[in-house]
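With one protein chain withheld, the remaining protein chains of the complex are depicted in position.
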Amino acid sequence: MKNNEVLRVEELKKYFPIRKGLAGLFSSRKAEYVRAVDGVSFTVREGENLGFVGESGCGKTTMGRVLLRLTEPTSGKIYCEGIDITSLNRRNLKEQRRRMQMIFQDPHGSLNPRRTVNEILRQSVRIHKLVDGKAEEDSLIKKTLEDVGLAPTDEFWNRYPILLSGGQRQRVGVARVLILRPKLVVADEPISMLDVSVRIGVLELLLAMRDEFGISLVYITHDLATARYICDRIAIMYLGKIVEIGPTEVIYSKPLHPYTQALIAAVPVPDPTVKMQKLPIKGYVPVTGAEASSTCGFYERCPYAMKKHVGEEPPLIEVEPDHYVACFKVK
Amino acid sequence: MVKFLKQLESVREFVKLLWTHRMGRAGLIIFSLFAVVATFAPFLRTVDPNITGAAENMLVPPCSQFWLGTDDLARDIWSQVLFGSRISLMVGFLAASLSVFVGTMMGVIAGFYGGRIGEVLMRIVDFFMMLPTLPLMIILAAVLGPSIWNIIFVVALVSWPTTARVVRSQVLSIKERTFVEASRCVGAGDFLLMFGEIFPNVVPIIFAQAVLVVTWAIYSEAVLAFLGLGDPTTISWGMMLHFAFESGVMSRTPNWIAPPVGSIVVLILGFTFLGTAITDVLKPGYREVRGL
Partner (left out) sequence: MALLDVENLKIYYFTQEGPVKAVDDVSFSVNEDETLGLIGESGCGKTTAVFAILRFVTPPGRIVGGKIVFEGRDIITLSDEEMRLLRGKGIAMVFQGAQSALNPVMTVGKQISEVILEHESITKEEAWEKAKKQLELVGIGSARAKNYPHEFSGGMKQRVMVAIATACNPGLLIMDEPVTGLDVIVQRQLLTLTNDLRAKMHLPIIFITHDLSVIAETCDRVAVMYAGKIVEQGNTVSLYKDPMHPYSKALIRSYPSVKGEKRELKSIPGAPPRLINPPSGCRFHPRCEYAMDICRTEEPPLENRNNGRLVACHLIK
């Protein structure tokens, strides 16, 4: 194991049982599952931002939640700095929580409406006994608020979240995480609900977390444009599996998997002189396979699909250093 | 001591806040009126209400000596109304505190844990809810004997399940909000989540529920006493009505009936106003939006 790995995930799976009506109770068939995350393996290095991109419903959020054990994985292993997260008990998990944190999508819902800004941050400080004494606490909170650009701090100190703008709320969300100095942060579409003009500000803050505090980021999104801006590597997900993973610029300049190509072609360009590209694929994401897929999950929509491969799944192979693709077409 | 002063300060803040609300102001006025009356009853009374008077003073209409007249035992009605407010307020507050405390605990725990613990707790709640309220009160009051404490106990016993239900359903929806998950993610344990994060968000509902129980307790006390299940040695508005009814001259003595009935109605109205105001005022941002 390389020692600059912050996170190592091996064959992670999360299946949700499909709830059937009364009829299901009496049927003799085995329980069926939604394979939200279906055998994902990857690593995140120290001070690296890894992006997860994919269509809606491909299992990105579920994966993020499983990484922090906010839901239990069905199988697979997660190591954070060498510690196996999946086998921790409650107490050790609380310790571990300090090192892995999450930034949520909804800035309105993720702050308790009845706590002021300083109370929200103080909670983190108290739970992990970061410092002793009220004065120390105050100065630590002040410093963190300044770090996330909520200055002058006095102005925000006693405010309730309802009186903050979306961007400011998300900054409080970042501060709550930053104050713990975690090694890894999972951010699930952290800017999709923000006003357009404040998005870049929050993105810059996420970048600063990497550059100033050495925090690695798992950035979950379906917006390829912002992912390009803040990620060092990108993983493309489809139906709970990684179909392509590699350095950001490589993925964007020469995507190999047809799904990646489609995703990139589909993104509108903020330049009216550029003509829209034709989409190479058709159709919609199927409801996550209830049946175990017996072929490449992308088969139905793939323009290059080949009959002879029905019955086997393409493995994720390294086509060049650090660039992996799961496609039969790619040799 | 410092802490106490600080708490006093926040109570004052809160009252000030209520004062800005139209209904809150009405409720506060009514409530303080009765509170003053109850506290200073011994000084405001004209005659000791417990003392039965001479025969010629029986059932006299309002006059300068007996402001609201007297009852069939020649007791002063004005003074009885004054002392009755003490009982009503006491019954209301004690019953509400007891009921809300138990109900909130059960509701928060049942809502937060769900699963088996929640299931068992809710079955207990269901059992108490299914008990027929009035008959139960009558039976218990009859069995336990006529005492004001029994009335408080009975009211609390039959009203906590409603509180538990209301709180539980609120907790069920709040615990799904992202901020709870965010707190869990930071490392908060169950206790902190329940009482540090979720509880402050159910406080308005609890307050509203408490006010409901208060009004309900005042009303129940009156009903039980009226039915003769009250303590005949304590003066309460219900008791007054009971005696009036027993005397058989009820229809001819409005000055005997109206004061207790009016007091009950006004006090209940006042609490209802307060309840509405408290729920409004506790909405986050109420103060800030109005620049207070």
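All chains are identified by letter, namely A and B, in their written order; residue positions are counted from 1 within each chain.
Going forward, contacts are C-beta pairs under 8 Å (C-beta built on N, C-alpha and C of every residue); 3 or more make two chains touch, one makes a residue touch a chain.
A quick note: this is a predicted structure, and the numbers were derived from the prediction, not measured.
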{"item": "Which displayed chains the unshown chain touches", "value": "A"}
{"item": "Selected residue (touches chain absent from view) among A:L70, A:I162 or A:I264", "value": "A:I264"}
{"item": "Among A:G133, A:P272 or A:P321, the residue in touch with the chain that has been omitted", "value": "A:P272"}
{"item": "Selected residue (touches chain absent from view) among A:E11, A:D195 or A:E300", "value": "A:D195"}
{"item": "Per the touch definition above, residue among A:L93, A:A225 or A:I317 touching the missing chain", "value": "A:A225"}
{"item": "For chain A, the residues touching the chain missing from this view", "value": "55-56, 165-168, 195-201, 203-204, 222-226, 228-229, 249, 252, 262-274, 276, 279, 281, 284"}
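Quick note on the criterion: only the chains that are shown with their structure count from here on.
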{"item": "Rounded Å distance between chain A and chain B, as computed from the means of their C-alpha atoms", "value": "51"}
{"item": "Complex contact set, residues of chain A against chain B", "value": "68, 70, 94, 97-98, 101-102, 104-106, 109-115, 123-124, 127-128, 160-163, 173, 176, 180"}
{"item": "Of all residues in chain B, those that touch chain A in their complex", "value": "177-179, 181-189, 192, 196-197, 200-201, 203, 284-285, 288"}
